[in-house]
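Here the complex is missing one protein chain, while the rest keep their positions.
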Amino acid sequence: MTASVTLSGLNHRFGPFHALKDIDLRIEAGEYVTLLGPSGCGKTTLLSILGGFLDPTEGAVLIGGRDMTHVPPAKRPTTTMFQDYALFPHMTLRDNVAFGLRMAGVARRVRHARAEALLGMVGLADAAGKRPHELSGGQRQRVALARALAVEPDVLLLDEPLGALDLKLRRAMQDELKAIQRQVGTTFIHVTHDQEEAMAIADRIVVMNAGRIEDEGAPVRIYREPATLFTADFMGEMNHVPATLTDAGVETPLGLLPVDGLGRGRAMVCLRPEAIGLAAGGVALGRARVRDAAFFGTHWRAHLVPVAAPELVLVAHLPPGAAPAAGQELDLGAEPHAFRVYRLEE
Amino acid sequence: MIRLLPWLYLAAAFAFIYLPVGALVLFSFQAGNLPVPPFNGPSTRWYADVLADDDLTGALANSLLVALGSSAVAVSLGFGAAYGLARHVLPGSALLRGLLIAPLTVSYLIVGLGLLIVLTRAGLGLSLWTAAIGHVVINLPLAFAILYASMGAQQVNAERAARDLGADEARVVLLVTVPMLMPAIAAAFFLSVTLSWDEFIIAFLLTRFDVTLPVEIWSMLRSGLSPRLNAIGSLVFLVSVTAVVILETLVFRKRRP
Partner (left out) sequence: MTARAERMRGWGFVAPALIWTLAFFVVPFLVMGAMSLATLEGRTLVWGVSLANYAELTEKAYLWRAILVSLEITLTVTVVSVLLAYPLASIIAFRVPPRWQRLALLLAILPFWTSYVVRSYAWLLVLAREGVVNQALLGLGLLSEPVTLANTRFATVTGFVHFFVMLLTLTIYANLIQLSPNYRRAATDLGASAFQTFCHVTLPLALPGIVTGAFLTFVLCIGDYVTPQILGGNTELTVPQVIMVQLGRRADFPLASALAIVLMGIVTLAYLASARWLRLDRL
């Protein structure tokens, strides 16, 4: 019902294109992991290798401790939930969900009972006799989930499963997916390009870029303490302040920041918009003039031009009561631990 | 006046298109012995005459047999080739596709002539079997082209899902590919039946004693105009039209949601 997954030294090439580079990753049994990255980062290729649809050029795939690198999809303890769901249009929902059991030679009555139980779990108990084209997008997505779970895989692979749904439905399905994963205990590996979805759903996020793993860890850690500049930017909006590392600390146009340096050289200081506050305590960032501001309900999103560095524009999320006006000058500050410093390659 | 012109043209075009068919059907109900004006019917005597003619009904049965048999073979072979080329990576697949389509570009007379030369050289007797072989040759490219064009991405993903859920290739084909492609398979089959049912020159060259209906009609033509010919011609037209209407309503209507 559940198993760990170990990838070691995985490389894949499509002709001259190096799609996956030295992937090493361990996923524990029962974990919910998202593979997150922009399109073309290799996350779908990685999922195809896990599912057995692609043979990796180098490296090994271990599922539950057994080598599965060259085992075809049908013989793996994995099932895939496809992006377009790939429901069989000519079969009822019951027959769709029971298909894997039918292939395994399970008797008709047993597999139908099991299919109906699973349709019940995803809230479609009444629709067992319908066909896929009679369903909405969200309902199709649930049937695809029930079908993939019917064969009781150790690992479920989800390829952008919520990509075709609208925002509101996507939020609801994220909660539901997570609840079902808790219930069945199967290892879920979920590919997405949406960082909010990844944070909403995952125990652990694996950030990928250009065929490599950039960062991996719990959502809080990935968001607040991203290991690389790429991850920092991909996980959400960031203010960038160019800096120089010296023995004294980090020199920036906003002043000398009392942050631990990482040797010497050029660097980039990153600060999330919500980390910038109005003076009082923490590290002072000096005065800035409000260029414009818009009200978002939970905060004011303001563009601020520091007086000391008029070539910079900072984005800040100010409290709803702040009511910043264009042209107004504010005193800015931030918590010391909110700064992330990345050395730039020379 | 200018506004009416397109509709007048449409009416004239339809008159031209339906003139021969109209005359054919009308004078099949002629009571007299000549299918020309004045019309002095209606009478169904020529239909009774035609249906009592064993040569004609025999030829009609032969035609049906050849059409259904050759179409079944053409569609099966065409499906295999389309599936193999669409789903497996084969060297020289563009060349293979070209080769399979090639008979479409050659006139039926030449296909029939080539087969006639080879069959007589090989000492094989001419029969309904040889005509059916010829009909498979001309219908296979059409069936292949129709089925290959319909092997789209939607099926690829469903086939992948079936394989992922434990289906071997035979069951993927039988339980997923064939049912999903049923409209295209039916279209290819009906088109093939219609073409084989009407085909004359290959059947003429490759049959001897048992002949198909168009060949039988051809031999009747030597005795000149006769309401019998009108009657049998109308029946043939009725069968073709039925096949086309079935094709239109069953297959194409479904494609439009």
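In this document, chain identifiers A and B correspond to the written order of the chains, with residue numbering beginning at 1 in each.
Here is the rule we go by: a contact is a pair of C-beta atoms (placed from the backbone, for glycine too) under 8 Å apart; a residue touches a chain by one contact, two chains touch by 3 or more.
Everything numeric in this text was worked out from a predicted model, so none of it was measured.
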Report task. Using the contact definition given at the top, list the shown chains touched by the missing chain. Result -> B
Requested in this report: Looking beyond the chains shown, say which of B:L24, B:L64 or B:V156 touches the absent one.
Outcome: B:L24
Report task. For the chain that got dropped from the picture, name the residues of subunit B it touches. Result -> 6-7, 9-10, 13-14, 16-21, 23-24, 27, 34-37, 76-78, 80-81, 83-85, 87-91, 96, 99-100, 102-103, 105-111, 113-118, 121, 133-134, 136-137, 140, 144-145, 149, 169, 194, 197-198, 200-201, 205, 213-214, 217-218, 221, 225, 229-230, 233, 236-237, 240-241, 243-244, 248
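Definition applied: only the chains that are shown with their structure count from here on.
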**Report entry** Rounded Å distance between subunit A and subunit B, as computed from the means of their C-alpha atoms
**Finding:** 56
Report task. Using the touch definition up top, name the residues of subunit B that touch subunit A in the complex. Result -> 154, 157-158, 160-168, 171, 175-176, 179-180, 182, 257
Query raised in the report: Which subunit A residues qualify as touching subunit B in the complex?
Result: 51-53, 72-75, 78-80, 82, 84, 86-91, 99-100, 103-104, 133, 147, 151
